[in-house]
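A protein chain is absent from this complex, but the other protein chains hold their places.
For reference, chains read A, B and C in written order, and residue numbers begin at 1 within each chain.
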Amino acid sequence: MSILVNKDTKLVVQGITGRDGSFHTEQMLKYGTRVVAGVTPGKGGVSVHGVPVFNTVEEAVAETQANTSVIFVPAKFAVGAVYEAIDAGVKLVVCISEGIPALEMVKITGYLKDKNCRLIGPNCPGLISPGEAKVGILPGHIFKPGNIGVISRSGTLTYEIVDNITRAGLGQSTCIGIGGDSIIGTKFIDCLELFAQDPQTEAVVLVGEIGGRDEQDTAEYIKREFKKPVFGFIAGKTAPADKRMGHAGAIISGTSGTAAEKIKAFESADIKVGETPAEVARLIKETLS
Amino acid sequence: MSILVNKDTKLVVQGITGRDGSFHTEQMLKYGTRVVAGVTPGKGGVSVHGVPVFNTVEEAVAETQANTSVIFVPAKFAVGAVYEAIDAGVKLVVCISEGIPALEMVKITGYLKDKNCRLIGPNCPGLISPGEAKVGILPGHIFKPGNIGVISRSGTLTYEIVDNITRAGLGQSTCIGIGGDSIIGTKFIDCLELFAQDPQTEAVVLVGEIGGRDEQDTAEYIKREFKKPVFGFIAGKTAPADKRMGHAGAIISGTSGTAAEKIKAFESADIKVGETPAEVARLIKETLS
Amino acid sequence: MKIHEYQAKELFKKYGIPVPEERICHNLSEIQAAASEIGIPCVIKAQVMVGGRGKAGGIKIAKTEDEVKEYGEMILGMKIKGLEVKKVLVSEVVAIETEAYLGIVVDRTHKKVVVMSCKEGGVEIEEVARQNPEAINKVYADPVFGLFPHRARKVGLFLYSEPKVAFACASIAEKLYKLFIELDASLAEINPLVLDKSGNLIALDAKINFDDNGLYRHPDIEAMRDRFSEDENELLAREKDLSYVRLSGNIGCVVNGAGLAMATMDLVKHYGGEPANFLDIGGSSSPQKVMNALEILLKDENVRVIFFNIFGGITRCDDVANGILAAKEKLDIKQPIVARLTGTNEDKAMDILKEAGLIFASSMDEGAKKAIEVLKGV
Partner (left out) sequence: MKIHEYQAKELFKKYGIPVPEERICHNLSEIQAAASEIGIPCVIKAQVMVGGRGKAGGIKIAKTEDEVKEYGEMILGMKIKGLEVKKVLVSEVVAIETEAYLGIVVDRTHKKVVVMSCKEGGVEIEEVARQNPEAINKVYADPVFGLFPHRARKVGLFLYSEPKVAFACASIAEKLYKLFIELDASLAEINPLVLDKSGNLIALDAKINFDDNGLYRHPDIEAMRDRFSEDENELLAREKDLSYVRLSGNIGCVVNGAGLAMATMDLVKHYGGEPANFLDIGGSSSPQKVMNALEILLKDENVRVIFFNIFGGITRCDDVANGILAAKEKLDIKQPIVARLTGTNEDKAMDILKEAGLIFASSMDEGAKKAIEVLKGV
C-alpha cells in the first residue's frame, strides 16, 4: 500500500501542451504513472506523448475517468485551473505551479470545504509512491519502494534526504512535497493522518523549514495521537528574520517561525531531528534496525 | 407536535428596539412565545418589554441559549443580520424584512450550504404553531391548534384562508409564510418534507401565486412522494405579464409563471385547488370530514 | 426595472461587450445625420420596451437616403403594443454569419445565477425552454465564487467549435456576468449574439432588467428609468411607496398585502367583474397612505366603483377607516365605495364609517359581489 497515489491513479495533466507539462508528462509516463488525459483549452483533439488532450477537465474526466489532476500552468491561470479540477470532480489535485497569491489560497480553501477533494501544493514538487505512481516533478530514480513515509515543504532538499535514505538501504512508501507557500492545501498533519492508516508505512520523516507554525502544530498532534516513529529535519537555522528565503512561506516573522522553536517542538514530541540531511538517514537506519 | 417552532423555541429578536421589532415582540410575548433576547448593536444592556437586549446575536445566544432568530431590521442591514444569526449558531432564522436584493439571497444560500441552519423568508410574515409559539407578525387570534399545515408565499391572503379554515371549525398544526421574494430560504418542498414527518399534520394547504416555478416543482414532488392530502390556491389569475405584483417574486416572465400553469400542475398532482379563498376551506372541510 | 436597448448597449460598451456602431436619435434630422455618419445602408430600430418590434414594423434596413427618411418618419411616433416610439437607434448593418442566444438570469429553483445559451439566435428563450429544452445549454455560476473561467469557456465551447471564437464568447459571457452581478440585474440578454463574416462576435440586440430590490445601491441605473414609457399612476404609486398596477377594468381595488390584492382581483373577475387595478397599501398603513392610494386610484378614469378589502392584522381597520373618511372629504369621491374591513379594530372602523355612506360587506366574496352589483345599478 501507499497513500494518495498508486496504481489506480488515473491522471489528467492540466497544461499538458506547455513546456513543463509536456516534459513531465513524458517523465511520469516513463515512471509508469497512468497518465490518461491532458487539458489545454482550445487544444482539444491533439495528443501529447500519446495522451489525448481535451478542452476542459470535465470532458477529460468524462472520457477517461481520471481521478487525479496535476497542474502545470502559469501562476495567473493556476487558480482557475485548481477550481476547474475541483469542479470536475477529481479526488486529488496536485498543483505544481508557484506564485499563487495567499489570499487566493484562502478562497480555494473555502471552496474545498464541502468538496470531496484534496489539494496538494501549490508550489510543490508533487508526490510519489515508489514503484506505483509519480505525480509531479520528483526525479523518480532516487526513490525505492519501502516503509518510510516522507512529507516535506521543500523540493531538492527532499531529494537530498530521500537519496540518503535510499542509499542507506531503506525505501519509501509515499513521499509528498506539500509545498513551500504559506497557505497550502494539505499540511503535515493531514498526511500523517493518512500515514497512520497505511500499514506499509512504518516511520515518517518530516522535512520542515522556517516560517509559520505547521511544525509546532504537527508536534502537538504527534504527541497526542501519532504512534509510528517520526524523524525530522528543519532547514533555515541560519536564516535571518523577516527575509523570504525563496519559498513564499519560508520567512521568520519577527521572532516567530524560527528553526530553533521548530526543532524544540519536534524534540518535545520525541521526533528525532537530524542536524544534517545525511544524519536524518543515519537516525532512521539506527532506529529501524 | 408541529414543525419548526414550538414550546421549546427560544427566540432572539434582531432589531428589537425598532418600531416593528418592539411592537411584534410584545405581540409574540402575549401569544406565549418564549422571547428570550433581543439584539440591537450598541443598545446592549437595556430591556424591551422585559426582554434583555444584547449587542450581538452571539452574546444573546451565549447568555440565553436562544435557538431561533427573527429579523426586523431595515433592508440595508437585513443581509448582515441574517449572516450574524447564522454565524451565531441558531437553528432557525426568520427574516421578516423585505427589500433584500436577489443576488444577496443567492450568496446567503451559498453560505447556508454547510450550516445546520434554516432560513425562512425574507419578505415573509413568519410562522406560527398555534397554541405553542408564534414567530413573526401573523395575527395570532385567527389561528387555532389543529391538523392542517399551511404554507404560503403571501401574508394577508394566508390570514384570509386560515380565517376561513378556522371558521370552518378546523385548526392548524403549523402555518408558514415562506415569503414573496424570488429567492427564499425555505420553499414549499422543504416545508412539505417536514410536514410529511409530523404526525399532527393530516393535510396541507399550499397558497401560491404567479412567478417562478416553485408550485410546479412542488407538484412534481407531491406526485412522487407526498402522501397526505394537499389543497391549493393560486393568486394572480388576472395578473398581466411582465408586471411585478407587489412581491418581488410575483411576476409572470413572458409566458412563464402564470397562475394557469400552476393550477394545472397542482391539479395534475391531485391537489384540490380552490377558486376562491373561501372555497379552499370548503374543500378541506368536505374532504376531511 | 427595464431599460431601452440603447441604454443596455451603453452598459455593454462600458463592460467591454462589443456592440455595433450606433446612435440614439430623437427626431428625423438626428436620424439622417446618424445615417450619414454611420453609412447607408443602416438599420433603424424603434426603442420601446416590448418584444416583437420587428414583427410590428419597428425595425427596418434603410438602403438609400430616401429610405432613411421614409423609415425614420414611419417608425418615430408609431405605436408598438400601445407604446409610442419616441427614440430610434440608427445602427450599422452587420454581416451576419451565425446568430446565437446568450442570456443570464437568476434561477429561482436552484437559487443560482445561470448562463443560458442556444445556438439559435433571435428566439424567445422561454418558448425554446418549453418546446425544445435540450437546445438550451445552462451553465451555473457558483453562488459565491461567481462564474469560473472554465465554466465561461464551457459556454463558448457549446456555441462555437472554433476555439478562438469560443474563447471570445467566453470572455463576453464573463463580462455579461460581471455586469449582471455588479448592477443587480435580473436579466441580461444578448439576442442575437452575432458572429459576423469577419469572425468577430457582436451583440446585435441587448436587454437588461434590474432587480428593484437592488436599485437603491445603483442610483446611476435608477437614473436611466424612462419615466415617459411608464404608466403615470404606477410612477406616482412608487413615489408614495405603494404597489400599483393598472388593469383595464372598472372596479378599483384597495387591499392590504400583495397576495390578497391579487386574490381580490381574481375574485372580482371570478364573479364576473373587471378589476381596474392591483393596489397593495402594505402592512402598517396609516390614514395618509389610504389617502394616497385613493388619490392614485381616482386618476384612472375607468374606475366606477371602489372595493376596499382589508384583512386587519398589523394593519388597523380604524386607520383605514380614518383614511377613507379623510379622502372622501378632500378628494370629492363620487364613486360608490364597497368596504370589507375585518380583523384588528374592525368595530372601531365601523363606528368611524357608519355615517359615511359606504356599502359594507362581511366577507371578500360578498364585497366582490356587491361591487359588481353596484356597478350594474350605477
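Assume a contact is a pair of C-beta atoms (placed from the backbone, for glycine too) under 8 Å apart; a residue touches a chain by one contact, two chains touch by 3 or more.
This structure is a prediction, so every number in the text was calculated from the model and none was measured.
**Student:** Can you work out which residue in A:N6, A:Q65 or A:T156 touches the chain that's missing from view?
**Tutor:** Answer from the full complex: A:T156 touches the omitted chain.
**Student:** Among A:K30, A:K76 or A:K223, which one touches the chain that has been omitted from the display?
**Tutor:** With A:K30, A:K76 or A:K223 as choices, the missing chain is touched by A:K76.
**Student:** Touching the missing chain, which residues of chain A?
**Tutor:** Chain A touches the chain not shown through residues 20, 75-76, 98-103, 105-107, 109-111, 113, 137-139, 142, 152-160, 163, 180-183, 207, 209-210, 212-214, 217, 233, 235-240, 243-250, 253-256, 259, 275-278.
**Student:** Using the document's contact rule, name the residues of chain B that touch the chain not shown here.
**Tutor:** 41-44, 55-58, 80, 83-84, 87, 107, 110-111
**Student:** Tell me where the left-out chain touches chain C, residue by residue.
**Tutor:** Touch set of chain C with respect to the missing chain: 144-145.
The rule we apply is simple: only the chains that are shown with their structure count from here on.
**Student:** Hey, how would you classify the chain contact layout here, line, ring, star, complete or other?
**Tutor:** Looks like everything touches everything, fully connected.
**Student:** Compute the centre of every chain as the mean of its C-alpha atoms, then state which one is farthest from the centre of chain A.
**Tutor:** C
**Student:** For chain A versus chain C, what separation do you get between their C-alpha means, in angstrom?
**Tutor:** Whole-Å distance between the two chain centres: 55.
**Student:** Where the centres are mean C-alpha positions, what is the separation of chain B from chain C, in Å?
**Tutor:** Taking the average C-alpha coordinate of chain B and of chain C, the gap between them is 27 Å.
**Student:** Can you check how far apart chain A and chain B are, centre to centre, with Cα atoms defining each centre and the answer in Å?
**Tutor:** 49
**Student:** Send over the residues of chain A in touch with two or more other chains.
**Tutor:** In chain A, nothing touches at least two other chains.
**Student:** Which chain C residues sit where two or more other chains touch them?
**Tutor:** Only 142, 144 qualify.
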